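In what follows, a structure is listed as structure tokens, so that the remarks can point back to it.
As you look at this complex, bear in mind that one protein chain is not there, while each of the others sits in place.
Each chain gets a letter, A, B and C, in the order it is written, and its residues are counted from 1.
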Amino acid sequence: MAPVKKGILERLNAGEVVIGDGGFVFALEKRGYVKAGPWTPEATVTHPEAVRQLHREFLRAGANVMQTLTFYASDDKLENRGQTVKYTGVQINEAACDLAKQVASEGDALVAGGVCQTPSYLSCKSEAEVKAIFKKQLDVFVKKNVDFLIAEYFEHVEEAEWAVQVLKATGKPVAASMCIGPDGDLHGVSAGECAVRLVKAGAQIVGVNCHFDPMTCVKTVKLMKEGVEKAGLKAHYMVQPLAYHTPECTCQGFIELPEFPFALEPRLLTRWDMHKYAREAYNVGIRFIGGCCGFEPYHIRALTEELSAERGILPPGADYHGMWGSGLEMHTKPWVRARSRREYWENILPSSGRPLCASLSKPEHWGVTKGHADLLQHKEATSSQEMRHVLEMQKKAKSSS
Amino acid sequence: MAPVKKGILERLNAGEVVIGDGGFVFALEKRGYVKAGPWTPEATVTHPEAVRQLHREFLRAGANVMQTLTFYASDDKLENRGQTVKYTGVQINEAACDLAKQVASEGDALVAGGVCQTPSYLSCKSEAEVKAIFKKQLDVFVKKNVDFLIAEYFEHVEEAEWAVQVLKATGKPVAASMCIGPDGDLHGVSAGECAVRLVKAGAQIVGVNCHFDPMTCVKTVKLMKEGVEKAGLKAHYMVQPLAYHTPECTCQGFIELPEFPFALEPRLLTRWDMHKYAREAYNVGIRFIGGCCGFEPYHIRALTEELSAERGILPPGADYHGMWGSGLEMHTKPWVRARSRREYWENILPSSGRPLCASLSKPEHWGVTKGHADLLQHKEATSSQEMRHVLEMQKKAKSSS
Amino acid sequence: MAPVKKGILERLNAGEVVIGDGGFVFALEKRGYVKAGPWTPEATVTHPEAVRQLHREFLRAGANVMQTLTFYASDDKLENRGQTVKYTGVQINEAACDLAKQVASEGDALVAGGVCQTPSYLSCKSEAEVKAIFKKQLDVFVKKNVDFLIAEYFEHVEEAEWAVQVLKATGKPVAASMCIGPDGDLHGVSAGECAVRLVKAGAQIVGVNCHFDPMTCVKTVKLMKEGVEKAGLKAHYMVQPLAYHTPECTCQGFIELPEFPFALEPRLLTRWDMHKYAREAYNVGIRFIGGCCGFEPYHIRALTEELSAERGILPPGADYHGMWGSGLEMHTKPWVRARSRREYWENILPSSGRPLCASLSKPEHWGVTKGHADLLQHKEATSSQEMRHVLEMQKKAKSSS
Partner (left out) sequence: MAPVKKGILERLNAGEVVIGDGGFVFALEKRGYVKAGPWTPEATVTHPEAVRQLHREFLRAGANVMQTLTFYASDDKLENRGQTVKYTGVQINEAACDLAKQVASEGDALVAGGVCQTPSYLSCKSEAEVKAIFKKQLDVFVKKNVDFLIAEYFEHVEEAEWAVQVLKATGKPVAASMCIGPDGDLHGVSAGECAVRLVKAGAQIVGVNCHFDPMTCVKTVKLMKEGVEKAGLKAHYMVQPLAYHTPECTCQGFIELPEFPFALEPRLLTRWDMHKYAREAYNVGIRFIGGCCGFEPYHIRALTEELSAERGILPPGADYHGMWGSGLEMHTKPWVRARSRREYWENILPSSGRPLCASLSKPEHWGVTKGHADLLQHKEATSSQEMRHVLEMQKKAKSSS
């Protein structure tokens, strides 16, 4: 029998740094198991070995949290994407829990059951209806007895509060993570105010994930922390950003970029960018530090390497690396051996190899969100009439920018 | 019992397009199972599930060839990197064959046993000594009865010829692939002449892999083809390039780039770049089209999508994609739905998100190769005295460029 | 006898758009008559034909204001730069007035006498001493009877107020223009507050010049206008920005850029960028629109072309252009003729032709200003001891950024 692991709050209360995992839907899209667009995670049922392997890689890279692959696995979303998904939410969520638990047991990791924003909210369903969606996923997490819960990827704090309220009922620790930037949520609530509301709703850990690059996310969590402290409240802080540089993004993050989701490659962070991110997050006082879309296992490993002195440990996967590229001492070519040094990699400004490409793009600013007719979600794929409407809207958005 | 598969030469003789797989050592380095620097593949023994999963992903993406993960798995290389590797070449090569065969049997793929350039050659060992190295790996491939053989990643045509001569003795089909660009091998032999010598040595398939980006590799194979045809010979052609843009590289390819190997991210090709590559390779008359370092399964899938009309098939993994991003029809945000069109992705010029970075780098031109003292290979990691020497050489190379 | 011209305030009160001229010291540095570093304008005495010709080119381009070339022509500055300058302030200022008046009389332009910030202020001299400096220049302007006065290029509002108070005594219209950005002056006074203080000191026209690119300057003047209106005051607004893109600059503007002053070329605005600037300035309510360092006559002409409908006139120099490149209809090559269209030039994103260069730089943030020992001004060129100190400071500034 495995020894009882320290819980998430025990760790954070003790001042430990908890390393999160990376984003599954993007990684599995590239590996061939998730479809971009619907982004639903039926792979937990259809290809468990692929999901298990990805969990394992993040574990070996040093992740202390295995998040269940239950993103967009609510029944209303699955129904909306019904043509492609042949499994119920319960089936997908149960399989996800089993996979996360199995791999977590192979190392020092906790299992976190996750819920995220719903098409029901975007389509203006009632609080009760939206909460019922969360409750359904939660029932599986309770049955499978996960270690703690995360409400993540919320664009509107109102919906995030509802989620926290539902999760809180279980008595398990609750983390709440929004996908917002320094300008706050899509209804204009400031980052600090969002954090305060989430803490008041019952979250012990608050922060952000997805939509923005690491430095922007850290900046946002800093604003949240200031808000919480100013309100005389207490919380722990988490951050799980993109592994893509998004300096030009405004409120909707990388979804506004013309490159989303199929041409983000040149924006991918290097492992050295990750060192800077880990240091900055640590300095700001964030202690649950992980990743989201774009993160591959080596990115998580870089976080553990940067913080190895503070944490006193390196993960199993670090055997296959060498701090600051020291493995290059054994490279065939002498000029590559000359790169096995911290100073070299710490200062590199990598080129894109793309002289016809710019360094920044113009984000598309549509400025529509929950409540706008164009965001009512439905089962059917976009019809050609809708597409014409969308292309017209796009033209308008461009000419006014 | 599985039906007998068509062999590699039958396919190519019939005019079929054979899709190769992607580069394993780079992909597994990112997943945490290969160490950059030594680049040796002991993961076939220590973490077979990770290697198997990667094979499977390439298979699902449409690869018709499973190359054994036997890169740098010759005894002289393993010994050179001895501090970290605890397994013999035979153990590693046998495990690699078993994994490739198992996954190949799950789909329409052949197994190719692979050898590559040796430290012995760089250190000026004799032809007999170098050939003995190849023979040792070959014995495993014969015992495991792989479908065909590939001698790949050779910088000097002389060593590649020796490899082909050894492989040829088995009677199995032999492919020979050098890691050279349009300027030819590191001793100055032209691409066309390299190809002629390899065909004369017995290779039925010739081409290039690694070191350069797709368009540069296709250009190089075109020169090879012209050389072979001018010499009145016949061959099939293969290309397995990097998934990194390297427009500024000269003879040693991406190893000269300051970003090699840990800051290549901004150079990573998108899936749409891969469409262009597949089309160009096809137009030039290359029929064995695959990838090398940087290729992830979705890159291989893009090759099959581009050539789906010519080949009449799509791979299993294509269910999780949709041609030209058609899956985006089911995205939540209307402006992303507007991107579910070929015209959109075909013309995108993706930004780097890095305004402080340039688009091209200055390659390091050391101009040393086999025969130069700095390239004598040894067991020990670089000593601090050697490192000083190397840093001085680097300074000299810079100031003269 | 020439008809009496409408004064600057009559024009602005009538809602007219007044076009300013461009920056003389940068233009004359490139033509070989001003030395970068000292930047003093003794060319008014030594090479009047060169100064006259530049005035004339701006006049032909449509400028309604001929600023006297009296930048840094105060006696304390000339003395500081004494090794190179052999003329008194009075000589230089008188010659400058004569040249501006002569050319102004050739068209519809007014003469503005200008003073700017002094080394005395930076070196912490008293209010009386600094005011005496301004008074000395002013005496020449009164004697030569210029049309109005401009106190420009002030980094600290306190010194600008002193200048306005001195100029005001003459009864002539006074414009006050600081070289600050949206973050306010170098002592941290906000842009809005600066404007309010200048209006209260007696300036009828307020705004900014130099140090930042057009869009940043327009944004700053907008903040000034909002400050003035919020304070219940009234003023006219002016803007005379750089012709260089400076998106990454913070409080000290382009002087912080590593490219200042000898490698700014790639940042130079096109004439089409100037169209956008003129439109934006107009929309914000600015009616005195001109330029500073980097502006060449064709940049001023572009301002007049963009606003030709509003103003009902085009300048003489427009005969040698053609709106939106219409002159290209007569180009030899057909594909260049295809560019004689507004849509073409309005949307062009010009490349730098420099693939080894980035798009942005890291500004040097020294954060020192008036009151800091390193800014005490003196006659002697920097000694080698001072230079060592400066290089050390620079190193420190870099490592802390």
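Observations
Throughout what follows, contacts are C-beta pairs under 8 Å (C-beta built on N, C-alpha and C of every residue); 3 or more make two chains touch, one makes a residue touch a chain.
Source: prediction; values computed, not measured.
Looking at C:20, C:227, C:241 or C:297, the residue that reaches the missing chain in the full complex is C:297.
When the whole complex is considered, the residue among A:93, A:270 or A:359 that touches the unshown chain is A:359. Considering the full assembly, C:331 is the residue among C:6, C:125, C:144 or C:331 that touches the omitted chain. Seen across the whole complex, the unshown chain contacts subunit C at 29-38, 49-50, 53, 56-57, 60-61, 80-81, 84, 119, 122, 213, 244-248, 252, 255-256, 258-272, 296-298, 301, 317, 319-322, 325, 327-340, 345, 348-361, 364, 366, 368, 374-375, 377, 381-382, 386-387, 390-391, 393-394, 397.
Panel shows subunit B; residues 349, 355, 358-360 of it touch the chain omitted from the view. One chain is missing from the display, and on subunit A it is touched by residues 248, 355-362.
Throughout what follows, only the chains that are shown with their structure count from here on.
Farthest from subunit B in terms of Cα centroid separation is C.
Centroids of subunit A and subunit C (each the mean of its C-alpha atoms) stand 48 Å apart.
Distance between chain centres (mean CA atoms), subunit A to subunit B: 32 Å.
Centres computed as Cα averages put subunit B at a distance of 58 Å from subunit C.
Annotation for subunit C: residues 355, 358-360 touch two or more other chains.
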